[in-house]
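See structure below.
Note that this complex is displayed minus one protein chain, with the remaining chains in position.
Up next is chain A:
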Amino acid sequence: MSVDTATVARIASLARIKVTDEEIAAMVPELNGILAWVEQLGEVNVEGIAPMTAVIPNKQRLRDDVIGADPLTGGDVRDKVLSNAPAGEHGFFGVPKVIE
């Protein structure tokens, strides 16, 4: 499988990365080189093989279902959460107007 300029433009749109036509043109051969190389995986016989889900077996833990169970990641840290926001205003994240 290989990509063309339209496909790269579509991937960039899915990834929410603005790209110029020149950048797309430069990326097409680069991505095709990498994709052609990873396609050798297709020659591996994987019949009956399950895809890896956890590299080291571990069990999922559940934390207590209460607010602020962990003081660092729990509630009451609004100002800390907003401290790096490019437009944190009135206790909210500011974004460009979405609805006209």
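One rule holds for everything that comes next: a contact is a pair of C-beta atoms (placed from the backbone, for glycine too) under 8 Å apart; a residue touches a chain by one contact, two chains touch by 3 or more; residues count from 1.
Operating definition for what follows: contacts and distances are computed from a predicted model.
The complex includes a chain that is not drawn, and of the options "D-methionine transport system permease protein", "Glutamyl-tRNA(Gln) amidotransferase subunit A", "ABC transporter substrate-binding protein" or "Protein kinase" the UniProt name matching it is "Glutamyl-tRNA(Gln) amidotransferase subunit A".
Residues 1, 3, 7-8, 11-19, 27, 30-31, 33-35, 37-42, 44, 46, 49-56, 58, 60-61, 63, 70, 72-73, 77, 80-81, 83-87, 93, 95-96, 98 are the ones on chain A that touch the missing chain.
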